[in-house]
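Only one protein chain is missing from this complex, and each of the others stays in its spot.
So, chain A:
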Amino acid sequence: MSSDDLDETITRTYHEQWARVVAGLARRFGDLDLAEESTAEAFATAVARWPDEGVPPNPGAWLTVTANRRAIDRIRRETKRDDKQKQAQQMYDVPPEPTGPIEDDQLRLIFTCCHPALSVEARVALTLRLVGGLTVPEIARAFLIQEPALGQRITRAKSKIRAARVPYRVPSADDLPGRLASVRTVLYLIFNEGYLATGPDTDPVRRELTTEAIRLTRLVRELMPDDGEVAGLLALMLLSGARHAARVSATGELVPLHEQDRGSWDAAVIGEGRSIVRARLATGIPPGRYQILAAINAVHTDAADARDTDWSQIVALYDQLLRIDPSPIVALNRAVAVAELDGPEVALSLVDRLDPSLGRYHAYHVTRAELLRRLGHSQESRAAYDTAIGLVGNSAETAYLSRRRAQLGVRPPTD
């Protein structure tokens, strides 16, 4: 095996096995810290040994055995220090309890990391570390946090899990809907931070985060294949992520949907997203938020040219979304679609009646700026661009909006 092949095998094994090994250890030893550190050690051992000894026939089993040994070594060391040998003896002499399907371990891990008693930031960090296997420096970079602060956030979350006894199990049927909603929120936050970074000091689009979010959502979907909203979330991520190559121009500006080169969208990924949307529609079960958002994105990808977009269907989908999620942000997005269907004047009157709390949200001002521009109100449009630029964090979006604002000076030909 060449060293490139070996690297690839190790990376693939890491992605495929990390969560499984951590989850198994967490169940066996009831300690997330121990599970994480022992798994990390097992992978480090693999990296050190596999080049000489070759990749074992069953890498997953090898990693599990190695990580278990590491965990037991750690317990021995710590208990010697604490002089609680007996307690440890009991712990590792007990044969592993009969287990359900391995998938249950991973689900337990995901639900624990996304427990509502933890802050949302902690849920995101813990999920990326324990389920995703990202390192602390990787997560810190992704969220523009100092490494020590992020490390502390993860440590604090783990000690809360231990001290407050957050149970390590899949929630009961009663609790499942709410708990699964928290899991989906965490996954979507990870995706969105990659899809459109909120801070200015980073790449505007970070595929490592969108890719990781998609990978984790696929995992949750495999584990909970009957949940329509998990399927919807995956479809939404695939359909949005497929536009990646077209979203930022060579000059580093964000490219709006209608100006994107649709030929550079990833057709295979779009195909997968659309087939999930179709399969969900075929169930006849009323769709939730993510399924509707996925359907909206599917309509966009139906059009080979932006001008062929079926806006009436998009407005209808937003109407449906508003019924289950009557938030001002949904209403704002609906107004953008209405502008295409009924013209900017109708849309602007909708936007101006929206909840004033939207004033803190840059997309509100972007929408107003674009509508005012189309209505020929350059002065007001410029003011709205100014406000939007003041609020926006993403560097590619700032670049795009600044150019749009500058174009207002010379009267745009057709807009």
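Note that in this section a contact is a pair of C-beta atoms (placed from the backbone, for glycine too) under 8 Å apart; a residue touches a chain by one contact, two chains touch by 3 or more; residues count from 1.
Everything below uses one rule, namely that contacts and distances are computed from a predicted model.
According to its UniProt entry, is the unseen chain "NADH-quinone oxidoreductase subunit L", "YCII-related domain-containing protein", "Branched-chain amino acid ABC transporter permease" or "Aspartate carbamoyltransferase"?
Choosing among "NADH-quinone oxidoreductase subunit L", "YCII-related domain-containing protein", "Branched-chain amino acid ABC transporter permease" or "Aspartate carbamoyltransferase", the correct UniProt name is "YCII-related domain-containing protein".
Out of A:7, A:73, A:175 or A:261, which touches the unshown chain?
If we include the chain that is not displayed, A:175 is the one touching it.
I'm checking contacts with the chain that's been left out. Which of A:117, A:149 or A:267 qualifies?
Among A:117, A:149 or A:267, only A:117 touches the chain that is not shown.
Tell me which of A:164, A:279, A:324 or A:406 is the one touching the absent chain.
A:164
On chain A, where is the contact patch with the chain that was removed from view?
Counting over the whole complex, chain A touches the hidden chain at residues 115, 117, 163-167, 171, 175.
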